[in-house]
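Missing here: one protein chain of the complex. Every other protein chain is in place.
Naming follows writing order (A and B), and every chain is counted from residue 1.
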Amino acid sequence: MLKLDRLTKSFKNRNAVNAISLDIPEGQMVGIIGRSGAGKSTLLRMLNRLAEPTGGSIIIDGRDITALKGRDLLAWRATCAMVFQQFNLVGRLDVITNVMTGRLYHHNFLASMLQLFTDEDRARAIRALDRLGMAHTALQQADTLSGGQMQRVAIARALVQEPRFLLADEPIASLDPLNAKIVMDALRTINQDDGITVICNLHTLDTARAYCDRIIGLADGNLVFDGAPEALTEAKAREIYGAESAEAFSEGLTSTTLDFPIPAAAMAAAQPEYAMGLAR
Amino acid sequence: MTPASTLSQNDIVWARAQHPQVFNVKGKRIVFALIWAVIIAYLIGSLWYFDIGRFASASDRAWRLISAMFVWRDIETWQFGSIYTAIAQTLAMAFLGTLLGSIAALFIGFLAARTTMPIPFVRQIVRRILDVFRGVDQLVWGLVFVRAVGLGPLAGVLAIFISDMGTLSKLYSEALENIDRKQVEGVRATGAGPIKVMRYGYLPQVLPVFISQSLYFFESSTRSATILGLVGAGGVGMIIIERFRANYFDQVTFVVLNVLVCVYAIDWISKKIRERYIGEQAH
């Protein structure tokens, strides 16, 4: 059980994440939805401490994650894998090495500095890549791949970490609909077959509905919805996505394939990657 | 818990069978190890050949030197006047050398650029002479001019002049080759003669670049002018070597610190001027 207790992240004059308390049982697939700037990303990044919380705590197995330091913190990050919107692969390394970096936590200093990976690491990486249908690209340089392929490599990297949790920060926001489906299917399979808890930031409502056991809605850093997808009414969704979407709000329009009803231009300005994603 | 956490020998065998090339890293590792072995062997060998061991045996002497550099004694006897005069002289040398070098380069640049010098033979001769000016280090020019005109700043100015002229002419001629031809055509179309074409067609386009580069060279000449004195070519370097030879190491430290501050100040001012008046184009 992952327990968030009044978890807060405040910047100078506002709270990006405002005292959020949650219980997430292991094995769940959780979708976090909300407008851009609602605090989804900050929340997720606090879970594996890429962002430092300013208040509250994250408890797992009776340990407070927010207090971890040094080697314990690295161990937690190794257990709590992350997939990013922009994949965050090392473009100049080949695919297999990128995946094997998922094992870095288990290496000693010299071996990791000299890039000495074992046959076991290689086998794990190949198996993970194979599950995602990417094993044939193993020796290609990562920046020669397409966006969808890179995201699958990034998921393979997360898999070889053997994580208990997999955090996905807008994993499909930069992908075309077909690749978005492949990636979301992969995340769902990992969740169901491996029993890994998947917590996924999603921009679009229907993706969340289609894949997640549970949906969490954020608006301006506050928790405004927490429940099964069926419980999410149109009125509630409207509240999550804010006033701008009210007039033209329609479920179909928030799909992965289509742009967001009104604030698309505003969003593109706030988040250039989003605009790039739309342009593809 | 997860199927991925157990990895048997069979899994490795399976992965190797599927993608043998991924597991074939021996060759790569040998090459990698060999390259590093050669580099390290070279480093150890060359350091041994150059007698690195002297650092171990000289530590006592080195320690006395370092302590003498940082414990400042008899500060009232340091003759600050001569130190700051020498620093001013260094700046003056850099200024005059760069100024003369720029003026000379203004003419030579036109002779060395393809766009303004139609005769390939002349161009090549000019360029080869420039290569010699640049190829010989400024300090060597300093030494040569000290032999020719005697100790003092004149040799320094000449050394800066020669090496700046060599490099600036090359940069100027490159700037001339990269200009917009249309503006030159425009001036030529008004019936202007070759001199007027140079004056109105070329100069307005390249002058900002020239000035920017000359300022940059003033900056770098101040740096190099500080050491010209080590061979007797005037400026603060002469103070440094004089007091070093007299074992006034604390004074040497003081002078060097002053020079550093001065050089940073010049860098900063010149950067500001270039940003303010020339904009972001070519340095």
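In this section, a residue touches a chain if its C-beta (ideal position, glycine included) is under 8 Å from a C-beta of that chain, and two chains touch if they have at least 3 such contacts.
The definition used in the following text is that contacts and distances are computed from a predicted model.
S.K.: There's a gap in the complex where one chain should be. From "FeS cluster assembly protein SufD", "Phosphonate ABC transporter, permease protein PhnE", "Glycosyl hydrolases family 28" or "VCBS repeat-containing protein", what does UniProt name that chain?
M.R.: Matching the unshown chain against "FeS cluster assembly protein SufD", "Phosphonate ABC transporter, permease protein PhnE", "Glycosyl hydrolases family 28" or "VCBS repeat-containing protein" yields "Phosphonate ABC transporter, permease protein PhnE".
S.K.: Out of B:Trp14, B:Phe95 or B:Tyr200, which touches the unshown chain?
M.R.: Touches the omitted chain: B:Phe95.
S.K.: Identify the residue among A:Gln86, A:Gln140 or A:Asn222 that touches the chain left out of the display.
M.R.: Residue touching the absent chain, from the options given: A:Gln86.
S.K.: Where the complex has a chain not shown, which of B:Ser102, B:Thr116, B:Thr167 or B:Thr226 is the residue touching it?
M.R.: Hidden-chain contact among the options goes to B:Thr226.
S.K.: With respect to the chain omitted from the figure, which of B:Ala62, B:Val122 or B:Ile269 is a touching residue?
M.R.: That would be B:Ala62, which touches the missing chain.
S.K.: Where the complex has a chain not shown, which of B:Leu158, B:Leu215 or B:Ile266 is the residue touching it?
M.R.: Looking across B:Leu158, B:Leu215 or B:Ile266, the contact with the absent chain belongs to B:Leu158.
S.K.: Take the complete complex as the reference. Which residues in subunit B touch the chain that isn't displayed?
M.R.: Missing-chain contacts on subunit B: residues 39, 42-43, 46-47, 49-52, 54-55, 58, 61-62, 65, 69, 85, 88-89, 91-93, 95-96, 99, 131-132, 135-137, 139-140, 143-145, 147-150, 152-154, 156-158, 223-224, 226-227, 230-231, 234, 240-241, 244, 256, 260, 263-264.
S.K.: Under the stated touch rule, tell me which residues of subunit A contact the chain that is not displayed.
M.R.: Touching the missing chain: residues 48, 50, 74-79, 81-82, 84, 86-93, 101-102, 104-105, 109, 112-113, 115, 141, 143-144, 154, 157-158, 161.
As a convention for this text, only the chains that are shown with their structure count from here on.
S.K.: Based only on mean CA positions, could you tell me how far subunit A sits from subunit B in angstrom?
M.R.: Each chain's C-alpha centroid was found; their separation is 49 Å.
S.K.: Would you mind writing out the residues of subunit B in touch with subunit A in their complex?
M.R.: Against subunit A, the touching part of subunit B is residues 1-5, 7, 11-12, 14-16, 18-19, 21-23.
S.K.: Taking the complex as given, what residues does subunit A use to touch subunit B?
M.R.: Residues 96, 119-120, 122-124, 126-128, 130, 135, 138-139, 159-160, 162, 164, 193-196 of subunit A touch subunit B in their complex.
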